[in-house]
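Notes follow the structure.
Only one protein chain is missing from this complex, and each of the others stays in its spot.
Chain lettering (A and B) follows the sequence in which the chains are written, and residue indices restart at 1 in each chain.
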Amino acid sequence: MSGKKAALAAVIAGAAVAVAAPAAQAASPIVVGITSEIGTIPGKAIANGAVLAAEQINAAGGINGRPLKLVIEDDHLSTTDAIRSFQRMVRQDHAVAIVGTFVSEVALALEPWAARLHEPYLITGAAANELSEYVHKDFKAHQYIFHAYMPAAYLAQAVCDATKDTLVDQFHMKTAVVMSEDAAWTKPLDAGYDACLPKIGVKVLDNIRFAPNTSDFTPIYQKIEKLNPNVIIAGWAHVGVQPTVQWAQQKVPIALAGINAQAGSSVFWKATNGATEGVITGSTSAPGVAITPKTLPFTDAYQKKFGYSPAYSAYSTYDAVYALADALKRAKSTKALAIVHALEKTNMVGTQGRIAFQGAKSKFAHALKYGPDYVTGVAIQWQDGQQKCVWPLKLANAKVVFPSFVKLPPKS
Amino acid sequence: MLAIQILIDGFAISTLYALGALGFTLIFGVSGVLNLAHGGLMVIAAMIAWYVGTSIGLGPYVGAAAGLAVCLVAALVTYGGIVRPIENSRAVPAHERELFVLTATLLWGVMIQEALSYAFTNSPITVQPLIAGTVSILGVRTPINEIFIAAVAWAVMGALWLLVNRTRIGRRLLAASINPRALTLLGFELDQIYLFVWVIYGLLAGIAGVLLGSFLGSGSGYVPGLTGSAFTIVVLGGLGSVSGTLIAAYIVGYIETLTAYLVSPSLREVPALILLVVVIYMRPQGLLGRR
Partner (left out) sequence: MSTIPKSRLVALAVFLIVLALFPLGANGYILGVLTTAFYFAVFAMSWDLLFGYAGEVNFGPTFLIGLGAYGAGMSNALLGLPVPLAVVVGAIVAVAGGVALAIPALRLSGPYLGLITLVSVLLLQQAIVIFAGVTGGEIGLSVPDVLSISSAVNYEYALAFMLVSGLILFLISRSSLGMILQAAGQDQVAAAALGFNATRHKILAFAVSALFSGLAGAFLVFYLGTASVSAVVDISIGVRVIIAAVLGGRRTIIGGAIGSVFLIVAGELLRPIGQLSTFVVALIALVVIVLFPDGLLGLLPHRRGA
């Protein structure tokens, strides 16, 4: 080759290298912040669910070639720490979005900051209605927030739907007493129960609300027993172990159903020394039940990686991170509003069901869509140390069975 | 029927309160120490009892014994590692010792809570009751465990009374609480007496922790509440007065139960708190407290 051509070739080669080098370095990570209460079971589950999702997304090539990087911060159940953490992840770590927490108090405190800092924020695990009502109140300012779990109103609807298919159709139950802890999330829950239970033929005899730090439930059970309902519909999250144990120890002859959030955890059997036998609760998933084709692979991968089964918040966080990654892929941008608009168009199969968010006009703007085609959750019952799925009927792997001390209505 | 229910339920919860507050008042009465890690010791007992009994699966009796043992050790660590060094420290002026002991035990309580949360997460558990089943008392269906707890509590209190009033070492305990210096002048080793009291306290807290844990549940989040409940009772009854503690426990227990049955379960704690405020303003040293 002549000297000139060699020189030209060298120049072209050099230019090619110069162009290629920055392109390789352009695969900088996309940062997503996770805020949770790591010392609690649901809190740790949020972190775990996110970690698993990120691993799988990165193994499949990342987001448009860029790896997903998680920054996980423990907010110690403190709103102060959570707010500082949120600000830090946005300003310091340049997170494109924040995901977390399961405590409504903390989530409510973070929402105004998501709005002020124009930061997409996906709430996974907390259930207060206010979370999505806040978005609806001032959509333009608050549209950055997505409630990637179910508002209490839908949780109530799920309980009614489950009760209809199992307790009413199979056991002919006609009366109920609602027993809820006196907390913010149960106000719309109780209102939901009061509205939907009569529609399925169950009369609400009374609404009993107890102080969240109650430890002696005897007076309450005595009062309920006098009213003689067929079932107690619960709204418990702050408490779980004590009322369940005392229900069993005192042999209260009334079925226990509704929402007993702690009973959804796999350690609840040991925590109550088996007193939870026969307790029904709404939950996100049940062991061995394939709500969607993604459910069981997730559960297996989670069990394999962490050594224990996923709590409810792991499912919602896993789905939220996938939804976020999906939105980022479609938006091809990390700008806040681009992410928001892309998230609004989400329509993907998650582990809980089909994930899609409600629009601005809905009372629960940017909350998950509820329904048999979307997400409903399941109802599980503890039988012989295991959680069995009893609803939806098409997914059920066991029939509802009650302990012998529970009095059932006669088969009419 | 309702009256009998209230009577029985109130008795059960009051006895639990008394059991929980007893050690706290004893340790103050004799050695002048307000142990703000009290709740921490009780939760240690309950969590170990649950872990050994249920999680490992050795059964409720082995679990309870393990819980008791570990709580005793923790109490002695509290005494030897924290209280005693401060009391003997020359760097702390005499009139400020109480503050330092209070602050130090407060910190120790925080450490216990965090350590338990790290080891067991803060999910609540229940200690397996030593006796299962229910029995009918005058038409009221009562768990046998409640009766067992009440029996043990009163047996322990009876034993304590016998110890203080009928044995030699008990009388020295009493004397130490009234006038420690005089006791030293008489040649008795104050250190030995204090050690003895802390051993008793450790056992009391352990028994209370395990029994309370079987009825009310337990968990790392219970630590501040149990301490708070104990000293609320003790403030009402009078610091250092065992009988005052007992009476206050039953007053609070019954007021709460009556409120829960007759008024509303969500207002359960309110009347007792109002009573507390009234007592603080009218008679701040408590019902039977000395100034």
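Please note the rule applied: contacts are C-beta pairs under 8 Å (C-beta built on N, C-alpha and C of every residue); 3 or more make two chains touch, one makes a residue touch a chain.
Because the structure is predicted, anything quoted here is derived from the model rather than measured.
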| query | Among A:58, A:79, A:303 or A:333, which residue is in contact with the omitted chain in the full complex? | reply | A:79
| message | If I consider the whole complex, including the chain that's not displayed, which of B:7, B:62, B:106 or B:160 touches that chain? | response | B:106
| message | So one chain is hidden, and I want to know which residue out of B:211, B:239, B:260 or B:288 touches that hidden chain in the complete assembly. | response | B:239
| query | Which listed residue, B:62, B:77 or B:92, touches the chain dropped from view? | reply | B:92
| field | Residues of chain A (touch criterion as defined above) contacting the omitted chain | value | 38-39, 73-74, 76-80, 83-84, 87-88, 91-92, 104-105, 108-109, 111-113, 116-117, 128, 130, 182-184, 211-212
| message | Applying the definition given at the start, please give the residues of chain B touching the unseen chain. | response | 28, 34, 82, 85-86, 89, 91-92, 95-96, 98-100, 102-104, 106-108, 110-111, 114-115, 117-118, 224, 228, 231-232, 234-235, 239, 267, 269-270, 273, 276-277, 280-281, 284-285, 289
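Everything below uses one rule, namely that only the chains that are shown with their structure count from here on.
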| said: Need the CA-centroid distance for the pair chain A / chain B, whole Å please. | reply: 39
| request: Flag every residue of chain A that touches chain B in the complex, lowest number first. | output: 39-41, 44, 182, 208-211, 213-216, 218-220, 222-223, 240-242, 245-246, 249-251, 262, 265, 267, 270-273, 275
| note | So, in the complex, the side of chain B touching chain A is made of residues 5, 9, 12-13, 54-55, 117-118, 121-129, 132, 134, 141-143, 145, 215-217, 219, 225, 256-257, 260-261, 265-269
